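My structure is below; once you've seen it, I'll send some questions.
One protein chain omitted, others in place.
Let's look at subunit A:
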Amino acid sequence: MKIPSSTRRNFTAGLLGSASFWMYGGHKVWADALQSESLQSYEPKYFNREEWLFLNAACARIFPADAHGPDAALLGAPEFIDRQMDTPYGHGELWYMSGPFKEGAPNLGYQLSLPPRDLYRQAIAAANTYVRDHHQGQTFAQLTIPEQIALLKLFEQGTMTLGAVPAHTFFEQLRQNTLEGVFSDPLYGGNKALAGWTLLGFPGARADFMDWVNQKGAPYPFGPVSISGETA
């Protein structure tokens, strides 16, 4: 487990999982503080600065802050994705990656030669090129939130390609990895303060419901615990 680097971070991380934080905690102020801190406190190992800003913005649009809690960027999804890029998964070592690579019917599945790390690199660069062309030289991260949402919808539903990557393929990769970051054990860098699990009511690694098999509709009473023993 990463040890938080500052007292303030400890304090905010401790509060993140609790309802009171979001109801009474001066939502905007804290969110801004965490936002700037999360951008600074983790130094991406794989993504460059422009990619990193793209990722932070896109994660926050896919899983936004609202009355239910913080967005995916605050929960560490970008850090999660960055760290995944240097795993066997990120390198495509879990996929059959032998050629020939041919396009086919969508229902026959992924047919690109790109492992996730290359897919991100190509698609983010192409997405920012597209944004610059259509938004007076700005990057995705510099757009307004409604503009970012509109663009992600275009990627999700459109027929455009980003480099060699169909935009909807990239979008689905991004959506999946963002949600993985929000809801995986915090040992992978996301789900900060177990806030993803708290949101859903998932008790994490407790994994013992011998006495709770059938609560006849009552909620399970305990909060989550992580593999390392972190609680919320």
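In the analysis below, a residue touches a chain if its C-beta (ideal position, glycine included) is under 8 Å from a C-beta of that chain, and two chains touch if they have at least 3 such contacts; residues count from 1.
The definition used in the following text is that contacts and distances are computed from a predicted model.
Trainee: Name the absent chain by its UniProt protein name; which of "Phosphocarrier protein HPr", "ATP synthase subunit b", "Gluconate dehydrogenase" or "Fluoride-specific ion channel FluC" is it?
Mentor: The record for the missing subunit names the protein "Gluconate dehydrogenase".
Trainee: Applying the definition given at the start, please give the residues of subunit A touching the unseen chain.
Mentor: Spelled out for subunit A, the touching residues are 61-64, 66, 68-69, 87, 89, 92-98, 100, 102, 104-111, 149, 152, 175-176, 178-180, 182-185, 187-188, 196-197, 199-205, 207-210, 212-220, 227.
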